[in-house]
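This is the structure, below, for whatever I ask next.
Missing here is one protein chain; the remaining ones are kept as they sit in the complex.
Chain IDs A, B and C follow the sequence of writing; residue 1 opens each chain.
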Amino acid sequence: MADVMNSHATTSGTHGHRALQHHFENMEQQREAGTLGMWVFLVTEIMFFGGMFLAYTLYRSKYPAAFASASNHLDITLGALNTGVLILSSFTMAMAVYFTQVGKRRPQIFCLIATLILGLTFLGVKAKEYHDKYEDRLIPGYLIPGAPFGPAVQKEGEPPDHHKLHLLPGATVEQVQMFYWIYFAMTGMHALHMIIGAGLLTFLLIFSIKGRFDPEYHSPVEVIGLYWHFVDIVWIFLFPLLYLLGRHFEHG
Amino acid sequence: MSEHIVPVRVYVTIFLVLLVGTLLTVMAAFYDFPGRLNTIVAMTIATTKATFVVLYFMHVRYSIRLVWVIVASALFWMAIMFALTFSDYWTRDWMRVGY
Amino acid sequence: MQSWIPLVPDSASTFSWKVDALYFYLSGVTLFFTLLISAVLIFFVIRYRRRTPYEIPRPVAGSHKLETLWTIIPFIIAMTMFGWGAQVYFQQYKPPANAIEVYVVGKQWMWKLQHATGQREINQLHVPVGRKIKLIMTSEDAIHDFFVPAFRTKMDVVPGKYTTLWFEATTPGTYHLFCAEYCGMNHSGMTGSIIVMEPREFDNWLSGSTGSTTPAAAGQQLFQTLGCASCHGANGEGGRGPTLAGVFGNTTQLQTGESVRVDEGYVRESITNPQAKLVAGFGPIMPTFQGQISEDQLVQLIAFIKSLPAGGQTPASAQAARPAGSPAQNLK
Partner (left out) sequence: MPPGSKTVKSIRFVILNSPCLLFVIFVPLVANISMRPIEYYEPPVPSKVNYINAQYGLKSWLLTRDHKRIALLYLGSITFFFFIGGLYALMIRLELLTPQGDFLQSATYNKVFTQHGIIMIFFFLIPSIPATLGNFLVPMMIGAKDLAFPRINLLSWYIYLLGGVVTIYALLAGGVDTGWTFYTPFSTTFSNSYVVATGLGIFINGFSSILTGLNFIVTIHTMRAPGMTWFRLPLFIWAHYATSLIMILGTPVIAITILLLAFERVSRVGIFDPALGGDPILFQHLFWFYSHPAVYIMILPSMGVISELIANFSRKNIFGYSFVAFSSLAIAVFGFLVWGHHLFVTSQSVYAGMIFSFLSFAVAIPSAIKVFNWTATLYKSSISYDTPMLYALGFIGLFTVGGMTGLFLASLAVDVHLSDTYFVVAHFHYIMVGGALMGYLGGLHYWWPKITGRMYPEGWGRFSALVIFVGFNLTFLPQFVAGYLGMPRRYHAYPPEFQVFNVLSTAGASILGFGMLIPAIYFVWSMRYGKRAEANPWHLPGLEWRTQSPPPTENFEVTPIVTWEAYEFAPAEETEVIGKFKPELEQI
């Protein structure tokens, strides 16, 4: 904290940069405020998702069998694919920040484009998954008019059908609905954050192409990078919680 | 908060670690560990991956103490929310006024 | 209706005076500190009023001794309040053994109560003096709250589960019953009265009210009509389904290896959501009764299962419409 306090006293040579806002003393202070602001915002985001994680934990411990059955019905291939895509996009985002810091514009723009494409890929795969769930009548409640929750349940002795819900002993359809309700709330909220992130990336891209960023002024890239990584982290937790836990009941 | 430029090699390493972590967690999910170990394994891998992202991709390792404090406080408040809520649910059976 | 102490409601239960005592202690401390602070403030305000427009008082350095003092003293006082409060709270909420049970179902906007002996009451509850009464409560809709100021006790009535409340009345009389959890339009109309009677009068009242089937007997009827008997046996001796006789109040082994205490909550869950906690050795074959059975009927089924003695004979209490002698006398 000491260096924060001294930041006014140290006059760096960055007075008068065109991106310096009037109420800051210098670029260093402005960058610091931006980064700090994003971190504080991410704390808010953590608490926002925290409420849903709490609900998830409570109901998972209340209805373990139903949650495992519902979880088994999710498409693990697509989930794992999406995890990979998102990790890769996080990597390209980190590289975009790096290239901005060292002032290499072309690779920076390339990395931003790659990040954006990967982000959109993630959303595309997610949309495919949502559609599958819609086909299987797994959208909870009456969210979709005309298609209320009502999956076909696999009966004992029937051949396995991946459109049918296989209920483990102790699970009920109603509890499975609870899982899907939490699933859609969490992944939906996550997808919303991805969409916002894609918007922010587009904005970065336009500004990069216009040549607004330089090693002196790259705080928007850095700050939006932080946001993007955060969204990645949320998925890192969502993937095992929603797709993986309970697999071993069926396959182990 | 003087700036630190993280070398590319670090980014690549972290990326590979994350991929390996993903692979591990998927594999572990199909293996039936005793008791609650499945959950613990999955969560440990996820937390490790998240920690790498936070430390390197998000540069916290090279940041001022204040950022550490912010990250820690977010986790602390999450812990409060979970611990005190479950202090209710887990102790209800000790004396039943509602069941 | 006021007690002889001003500004305190009637005291009519065994813990009324305990709560009052704590209340007086808290009030005393509050009064003391409020007066102390006010007196000091007024004294300072007069004594150190600004006498000339130019004066600048000398700054004062803080004092760690004082700070420690006024951290520790309030903390100690607060801890006495905490300890005392927690101790009485335990007495208020710890369900007693051997209490007369009364089933309570709250719905918008009325209280439906049924004695174990079958008498049904709406927005009224007759209880004898000097007996422990345990209410087993649930709601058909929103959350309600059973509040009797004269007994200094209340408990939320939550849909989907049972909550309990107990008291032992000390003084005959008629006391307010309020719904204390906002429950919609006619919330303020969801009131009633608790009528506390001498045991003899209570027995008279019991024998005077007619046409009542005990909940257990009604439950036995339901047990047949809903087809429970085809798997659990007419007297709960078991069959395709697990034995019900004599299990209530004990623990039973589940399929998952865990064991669970068979209480009202578990029986309720097993009826509305049979797959949730399967008894070891039985398959998930029971259909759910969620939505097909009312809270009243659930209570009756539970009362029936409770009344089943081990061994599968027809329960005594379910046979007659009213047992010989009132529970008030039985418990003497």
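Observations, loosely collected:
To be clear about the criterion, a contact is a pair of C-beta atoms (placed from the backbone, for glycine too) under 8 Å apart; a residue touches a chain by one contact, two chains touch by 3 or more.
Values in this document were obtained by computation on a predicted structure and should not be read as measured data.
In the full complex, the chain left out of view touches A, B, C. The hidden chain makes contact, of the residues C:136, C:158, C:217 or C:267, with C:158. Interface note: of A:20, A:43 or A:153, the residue touching the hidden chain in the full complex is A:43. Contact with the undisplayed chain is limited, among A:22, A:106, A:155 or A:210, to A:22. Chain C residues in contact with the hidden partner, per the touch definition given at the top, are 1-2, 7-9, 15, 18-19, 22-23, 26, 29-30, 33-34, 37-38, 40-41, 44-46, 48-63, 65-67, 70-71, 74-75, 78-79, 81-82, 84-90, 92-93, 108, 141-143, 145, 147, 149-150, 152-156, 158-161, 163, 176, 178-189, 191, 273.
Considering the complete assembly, chain B touches the hidden chain via residues 66, 73-74, 77, 80-81, 84-85, 87-92, 94-95, 97-98. Within the entire complex, the positions of chain A that touch the omitted partner chain are 1, 4-5, 7-9, 21-25, 29, 32-33, 36-37, 40-41, 43-45, 47-52, 54-55, 58-59, 62-63, 140-143, 149, 174-175, 177-178, 181-182, 185, 189.
Criterion: only the chains that are shown with their structure count from here on.
Put simply, the chain farthest from chain A by mean CA position is C.
Of the two interfaces, A-B and B-C, the higher number of touching C-beta pairs belongs to A-B. Mean C-alpha positions place chain A and chain C at a centre distance of 45 Å. Centre-to-centre spacing of chain A and chain B amounts to 15 Å, using the average Cα coordinate of each chain. Between chain B and chain C the centroid-to-centroid distance comes to 41 Å (mean Cα coordinates, whole Å). Of all the residues in chain A, the ones that touch chain C in their complex are 63, 65, 169-172, 174.
Put simply, chain B touches chain C in their complex at residues 95-99. Contacts from chain A toward chain B in the complex involve residues 1, 3-4, 28, 31-32, 35-36, 39-40, 42-43, 46-47, 50-51, 53-54, 57-58, 61, 76, 80, 83-84, 87-88, 90-91, 93-95, 98, 101-102, 225-226, 229-230, 232-233, 236-237, 239-241, 243-245, 247-249, 251-252.
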